[in-house]
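Just dropping this structure here.
The complex appears here without one of its protein chains, the remainder shown in place.
Chain lettering (A, B and C) follows the sequence in which the chains are written, and residue indices restart at 1 in each chain.
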Amino acid sequence: MIFLRRQLPLLITMITGLLFAGQYYVPHPSSELLLTSATKWLQIIGGFALVLGITSLFHQHAVKIRRQEAGWGYSLVLYAGMLVTLAAGALAKGKESLDGAMTGFGWVYSFMLVPLQGTMFAILAFFIASAAYRSFRARSREAAVLLVAAVIVMMGRVPLGEYLIPLSGDVSQWILNVLNASVRRAILIGVSLGAIALSFKIIFGVERSYLGGGKE
Amino acid sequence: MTLSERMLKIDRRIIFLVIGLCTLLPLLYPVGLPIKISPEVRSIYEYIESLPERSVFLLSIDFDPASKPELHPQAIALLRHAFRKNLRVVAMTLWVSGTGMADQLLTQVAQEMGKEDGKDYVFLGWSSGGTAVIISMGQDLYKAFPSDYGGKATKGIPVLEGVQSLKDVAYAISLGAGNPGVEAWYVFGKDKYKFELGGGCTGVIAPGLYPLLRSGQINGLIGGLRGAAEYESLVGQKGRAVAGMDAQSATHFAIIVLVAICNLFYFSLRQQQGRSRQS
Amino acid sequence: MDATTLGAWMATGLTLFIFSFLYKDNPLFKLAEHLYVGVSVGYHIVKIFDSVVVNLIYKPIVEQEEIALLIPVAIGLLMLTRYLPKAAWMSRYAFAFIVGVGSGLAIPRTISAFILKQVEDTVRPLLSMAGGDGLTFSMNLLNPASNLNAIIILIGVSSVLFYFFFSIEHSGPGKVVARTGIVFLMIAFGAAFGYTVMARMSLLIGRLTDLIEFSDASYGHPTLWLLIVTVAALFLLARRRQQEPPEAH
Partner (left out) sequence: MDCRHPRWAAAGFCFLVFVISVGRVFAQSALTAPSDLQVIDTPNDGGESLTVLWAPGPSDNPDARYEVLFGAASATDPAALKAIAEFPANTRYVKDAKTAWWTRKAEGTWHQYVIRNGKGVEMKNGTAYTVTVAMRKGEGRAVGPLLQATPSPNWFNWNQFNNLILALGFGGLVFYTISHAKRNNIFLRRIPGLDAVDEAIGRATELGKPILYLTGAHDMGDPSTIAAAVILGRVAKRTAAYETELMVPHREPITMAVCQEITKQAYLEAGKPDLFKEDSNFFITSDQFSYTAAVDGIMLRKKPAANFFMGSYFAESLLLTETGASTGAIQIAGTDSDHQLPFFVTTCDYTLIGEELYAASAYLSKEPIQIGTLRGQDIGKAVILSVILIGTVLATVGVATGGSWPQLFLDFFKDLK
C-alpha cells in the first residue's frame, strides 16, 4: 500500500519528467508526436479538473444560500448567470456565431463578458494613478531613482511630452531598451536557475510537497 | 493634521476623478496635439496614395471586440483613406467573433463617404479554416467566399470584377490582434501570391512584428492607438485615436503633476518633522 | 428592441456598475461581480465541453478510434477520487503526471530560452570593426547594439545577478556591486511602470469611447439613463446607511 500511495506517484513523476526533458533533444518526428499527444493529454486532464473547481464553487454558494448568510442573494445571481450562459451555450452548440450570425451565446460574450472584462481591466488606469501617487515618493535614493525613471518614460511616451521635451522620447527608449533589458535579463537568468533546480528536485523526488504530504 | 499630511493621505477617489476627467474631456472635445509621424506608418499611407484609382484594396479585420479600442480607429482611418482614393475595398475577417463588429464598421464608414455596397466595396465576412482561408483565397477567391456577408453570391459583384484570387489584389492590410493575423497573412499570403502587404496591430504585439518590417516582409506597420492617431493625422480626419492620444497626454501629465505634488508635500512634511524634532 | 440595442443597454449597465466600485463597494458592484463570475464560469464550462469533451475525447475516440486517449481520461477520473476519502490518494497519480511533465518540459526549454539566449545576447565584443576604419568603439546610445550600450548592459546584468546571491554577505566591495544592482532594478521598475501607464489608459479610453458611442440616440441613450440610475442608487444607499442608527463599537 505504501508503494501505491507514496512511491508510485514519485516514480510516475520521475519517469514522465525524464521522458519529457529528454524529448527536447530528440528531433525525430516520433518525439514531436510524443509532445503533441502529451499536450492533448494534459488538456483532457485539465478538463476533468474543472469538475473539482465547479464543485467547490457550487458548494461555497450553496452553503451561503442554505444558511442565508449575508449577501446570499448574490449567490443566486451567480447561479443564474452561470445557468443562463450554459443554456445559451448549449443552444448555440458552444459557438459564438453560426453561419456568420451571432448566437445567444455570442451575445453573452460580446455584451456581457467583453464589457465586464474590459471595465475591470480599465479600472487599472485609475489604480495605476493612485499607486503612483502613494508610492512615488523620494523616501530614499532608490525610490528617487524609480520615480525619475518612471516620469521620464511617461513623458517620452505621449505627444505632449515629446513636444515639451523633444529628447524625452529618445531617452525613454534608451532606458527601456538598454537599462530595462539588462535588468530583465538578469532576473530571468536567476529565476530560471531557480526553476531548473526546483524541476530537478521534483523529478528526483527530493521536493514532494506538491503531493500534499510532509516527510514520511 | 497639517496640510501636507492631509494631502499625502488624500482620498484616492479624488485621484480617480482627476484621471476620469482627464480621459473623458479630451475624448469629448479633442485638441489635436501635433503627433510625430513614424516612418512605418507613413509608408503605408504613401503606398495607398500611390495606388491608381479602382485598384483592389483588401482589408482583413482580424480582431474581436476585446481589441476594439486600438484597432477600430485604425480600420476607420484606413477605410476613409481607401474610399477617398476611390479604391475598390474588399473587407473580410479571419476572427469569427469580430464579424458583426467588422460589418458595422464598414457600413458606417461607407455611409459617411457615400459609397455603395457591391459597387465600391464588399464585405466577405468570415469563413472557416483559419489560415487555410488565406491559401484558398490565393487559389480562388470565389471558392473561399462563395457568398458575401449579406449572402449574395460573390461571383458577379461589380466590385470584384477581374479579381480571381489574391494575385489580383494591389494592396492588402491585416489588422491583427493575434493569430491568425499579420504574420499569417505574410506566411500564407504574400509569400506565395506576391501582393504588397501592410500590417496593423495592438501595442502589445507591435514589438514582435518589427522584425517583419525590417526585413521588408510587410511594407509598413500601424502599432496601437498611437499608430492609429498618426494615420488619422495623415489622412487629415482627426478621429477617435487622435482624441485618445490627447487623453493619453492629459492623463500622463495628470499623473506626473500628482507625483510632483505628492513629493512637494512629502518634503515639506519632512522639513516640518525635522524642525519639530530639533525644537 | 433588437439584440444589439439590448446588448448596448446590458453592456452599458454592467460597465457603470463595475466602475461604481471606484466610489466604494456597493450592491451594484456586488451584483455585477457575482454575475461576472457566474457568466465566466458558464462560458468556461461551455468552451471546455466543446474543446475537450467533444473535440479531444468524444470525436477522436469514437470516430477515429484513438483508444490511447482513454488513458488521460482515466487519469482525469482518478482526480475525482478526491471525493471518496478512502480512495483520495489515487488523485495523486494525476498530480504526479502533471507535475512530472511540467518539470521535464521546463528544464531544457528554460536553459535554451532564458539562460543560453540571454547569455548569448549579453556576450558582445566591446569593440567593433567598422568598415575600413579598423577597430572602433561605438558610442551611439540610441543603438542598443553599440559598444557603449554593450558595456552598460554588461554592468547591469552582472550587478543585478550579484544582488541575487543569497549565500554571500553583501559587504565590502560586494556592497557596492549589490547597491548598483538595486539602482538598476529600481530604474527598470520605474521605467516599466511608466511604460505601462499608456497601455492601461488605452483600456480606459476604450471603455469610455464605448460609453460615448452608447449614449447615441439610436440605442435610446442607455449611457445617460443608466448613469442617472447608478448615481441615484448610490445616493439612496448612502442616505439609507446614514439614517440607520450607528452600531455600537
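Just so it is clear, a residue touches a chain if its C-beta (ideal position, glycine included) is under 8 Å from a C-beta of that chain, and two chains touch if they have at least 3 such contacts.
Not measured: the values here are computed from a predicted model.
A.B. asks: Of C:V73, C:I98 or C:M201, which sits in contact with the chain we cannot see?
C.D. replies: C:I98
A.B. asks: Taking the full complex into account, find the residue in C:L56, C:M90 or C:V157 that is in contact with the omitted chain.
C.D. replies: With C:L56, C:M90 or C:V157 as choices, the missing chain is touched by C:V157.
A.B. asks: Footprint of the hidden chain on subunit A, which residues?
C.D. replies: Its contact residues with the unshown chain are 21, 24-29, 32, 42, 46, 49-54, 56-57, 59-60, 63, 71, 116-117, 120-121, 123-124, 127-128, 130-132, 134-136, 146, 184, 187-191, 193-202, 204, 206-207, 209-214.
A.B. asks: What residues on subunit C make contact with the chain left out of this view?
C.D. replies: 18, 21, 25, 29-30, 32-33, 36-37, 39-41, 43-44, 79, 82, 91, 94-95, 98-99, 101-103, 105-108, 111-113, 115-117, 119-120, 122-129, 135, 150, 154, 157-158, 161-162, 164-170, 185, 188-190, 192-193, 196
Simple rule for what comes next: only the chains that are shown with their structure count from here on.
A.B. asks: Would you say B-C or A-B is joined by more C-beta pairs in contact?
C.D. replies: Comparing A-B with B-C, the pair joined by more C-beta contacts is A-B.
A.B. asks: Which chain is most central here if centres come from C-alpha coordinates alone?
C.D. replies: C
A.B. asks: If you average the CA coordinates per chain, which chain's centre is most distant from that of subunit B?
C.D. replies: Centroid comparison gives A as the farthest chain from subunit B.
A.B. asks: Whole-Å distance, subunit A centre to subunit C centre, using C-alpha means?
C.D. replies: 5
A.B. asks: Centroid from C-alpha atoms only, then distance subunit A to subunit B, rounded to Å. What do you get?
C.D. replies: Chain centres of subunit A and subunit B, defined by C-alpha means, are spaced 26 Å apart.
A.B. asks: What residues in subunit B touch two or more of the other chains?
C.D. replies: Within subunit B, residues 16, 19, 23, 248, 251-252, 255 contact more than one other chain.
A.B. asks: Counting only residues that touch at least two other chains, what does the list for subunit A look like?
C.D. replies: Residues 95, 102, 109-110, 114, 118, 125-126, 128, 132, 147, 150-151, 154, 157-158.
A.B. asks: For subunit B, which residues are in contact with subunit A within the complex?
C.D. replies: My answer: residues 10, 12, 15-16, 18-20, 23, 33-36, 64-66, 96-97, 99-100, 125-126, 149, 229, 245, 248-256, 258-259, 262-263, 266-267.
A.B. asks: Help me check something: in the complex, which residues belonging to subunit C touch subunit A?
C.D. replies: Interface residues on the subunit C side: 3, 6-8, 10-12, 14-15, 18-19, 21-22, 30-54, 56-57, 68-69, 71-73, 75-77, 79-80, 82-83, 89, 92-112, 114-115, 118-119, 121-122, 141-142, 144, 149, 152-161, 164, 181-198, 200-201, 203-204, 206-207, 210.
A.B. asks: Where on subunit A does subunit B make contact in their complex?
C.D. replies: That would be residues 95-97, 100, 102, 106, 109-110, 114, 117-118, 125-126, 128-130, 132-134, 136-139, 147, 150-151, 154-155, 157-163, 169 of subunit A.
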